[in-house]
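A single protein chain has been removed from this complex, and every other one stays in its place.
== subunit A ==
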């Protein structure tokens, strides 16, 4: 696939001058909607930016649907918890789209504590010819009104407005790390470090707690929830991953509180690789169901694993993302990079998986051919419409010309968030405060 990649970049820089990276512009989540027409990003400043794909025009066949800014809005504001004297960050942790049911688009966005349902709708007509007020909105003098008229709708410039329709607050003591829309489209779940809550979209003052792993004595806390997701087709099934590298699959039909799992996925530890960092690097940072619902993919610090739901004792596939970091774990522990939470994504057909790494590298693994590629998302190394060149990290010995050595990697340039179009080979890659969109060069 690497030969076919066409690069096209959109820099998320419309809000600020992008020559210096301001913290608030750091992209914290990226998500395509169910048709791929829209792409949403959330950032550390609590903003959501939605891009829309242009309609393909027959006049310009080579411009195959670029993504342009469609809507921007402030989703979350910083808050202050007076009880604990702590700030609540406005950073958007996750965005999830709802399937489209009418002309408007709906998405969920969440920060550490509050989930919001946003409605994004277009307005391209406005009524004109009111009787009681003139075009500026000022009231007309009643004595001047001599006849009645019916207001008519006239076209106007397209306006996209985002309104918060629901605010789901005060249900999480700990930091929300995941939200997932259920396949029934009526409920969704939100997961924090120790609990998972089930919500109905219509009800904001109540939620059901379905998982609670908080120990009675916090002293005994050794494991937290790191990610959770609903099964794509079975509305009673969901999975959640933990900091100990385990995944639990739960069935909500079994009981109201799903503290007992239906399935427990864990790979036995490799004794030859054991070190003080074993547990930390086994902590799962992301879990995603395949589109088929048959597999789950998990990301831990050094690998991506694919699990078959029918086999709990080990994954069916393991891919090394950046194994050359295994010898650097102590340094990465010192500078906290070992706690970075990388996400992972499936392509539309579940044949390729993608995840990010350091130095603005991201990796793709073809599950069928077992080929993998490392690509880089950076302005210096790619021009628009240029084909992305595969990168290689040299692990020792002689470094070839185009290779980069492990010690030269920039660990501040990390790609944590990526997204794949649901049906086409279009990917969105967030590199700190820049968004890159790459497309396949077909026809």
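As a working rule, a residue touches a chain if its C-beta (ideal position, glycine included) is under 8 Å from a C-beta of that chain, and two chains touch if they have at least 3 such contacts; residues count from 1.
Quick note on the criterion: contacts and distances are computed from a predicted model.
Undergrad: Looking at what's absent rather than what's present, what does UniProt name the missing chain, "Cell division cycle associated 4", "Acyl-CoA thioesterase 16", "DNA-directed RNA polymerases I and III subunit RPAC2" or "Centromere protein S"?
TA: UniProt lists the chain left out of the view as "Cell division cycle associated 4".
Undergrad: Quick one: which of A:28, A:204 or A:243 touches the chain that's been left out?
TA: The single option touching the absent chain is A:243.
Undergrad: From the list A:28, A:110, A:204 or A:226, which touches the chain that is not on show?
TA: Considering all chains, including the one not shown, the answer is A:226.
Undergrad: If I consider the whole complex, including the chain that's not displayed, which of A:131, A:163, A:335 or A:369 touches that chain?
TA: In the complete complex, the chain left out is touched by residue A:335.
Undergrad: List every residue of subunit A that touches the chain not included in the displayed model.
TA: Interface residues of subunit A facing the absent chain: 84, 86-89, 112, 173-175, 193-194, 217-219, 221-224, 226, 243, 272-277, 279-280, 283, 326-331, 333-336, 339, 407, 412.
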